[in-house]
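A protein chain is absent from this complex, but the other protein chains hold their places.
Here the chain labels run A and B in written order, and each chain numbers its own residues starting at 1.
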Amino acid sequence: MQMDNFTFGITMLLCGMGGTLVTLWIMSLIMEALGRLFPYKPEEKKEK
Amino acid sequence: MSTEVKSPIPGKIVEILVNVGDQVAEDEEIIVMEAMKMKNPVYSTAAGSVQEIKVKEGEEVNEDQVLVVLG
Partner (left out) sequence: MEDAIIKGLLGLTVGFQHLLIDWRNVIMILVGGVLIWLGIKKDCEPLLLLPIGFGCILVNIPLSEVMMKDGFIRIIYDAGIDTELFPLLIFIGIGAMTDFGPVLARPSTFLLGAAGQFGIFLTLLLALALGFPKLEAISIGIIGACDGPTAIYVTSKFAPQILGAVSVAAYSYMALVPVIQPPIMKLLTTKKERETIMEYKAKPVSKTTKLLFPLVITVIGGLIAPKGLPLLGTIMLGNFMRESGVVERLTKASENEIANVVTLFLGLCIGCTMVGPAFIKAQTLIILALGFLAICLDTVCGVCFGKIMRVVTGGKINPLIGAAGISAFPMAARVVQKEGLKYNKRNYLLMHAMGANAGGQIGSVIAAAIMLAILAGMGVI
């Protein structure tokens, strides 16, 4: 499939920026959820 | 009236630049601490004389821990 460079560029720009943002947003939601599901318990040993 | 200078971030005290009894101005660099492999200056929050130094060089501190008491 061939398309002109302009369509290609704009598609990449929109899908790329949107995709990256949405993916990271989903991941931040997951992290938020993980943090809530498994809250830190003070008696847990501090690992280092 | 005394003011406490607290540690802004968790890290290690690298160098203490003042002694008890020293006069310091506001925003003077009084302690150097290392966090995330980077040296960070800690500035005094008020002018006054150093009443007490609560940490030693090489000590690990948490954020909000009192480092120096100024009076």
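We take it that a residue touches a chain if its C-beta (ideal position, glycine included) is under 8 Å from a C-beta of that chain, and two chains touch if they have at least 3 such contacts.
Since we're looking at a predicted model, the values are computed, not measured.
Chemist: Contact with the hidden chain only, please: which chain A residues?
Modeler: Answer for chain A: residues 1, 3, 5-6, 8-13, 15-17, 19-21, 23-32, 34-35, 37-41, 44, 46-47 touch the chain left out.
Chemist: Can you list where chain B touches the absent chain?
Modeler: Residues touching the hidden chain, for chain B, are 8-10, 27, 35-38, 40-41, 43, 45, 62-63.
We adopt the following convention: only the chains that are shown with their structure count from here on.
Chemist: At what distance in angstrom does the C-alpha mean of chain B lie from that of chain A?
Modeler: 38
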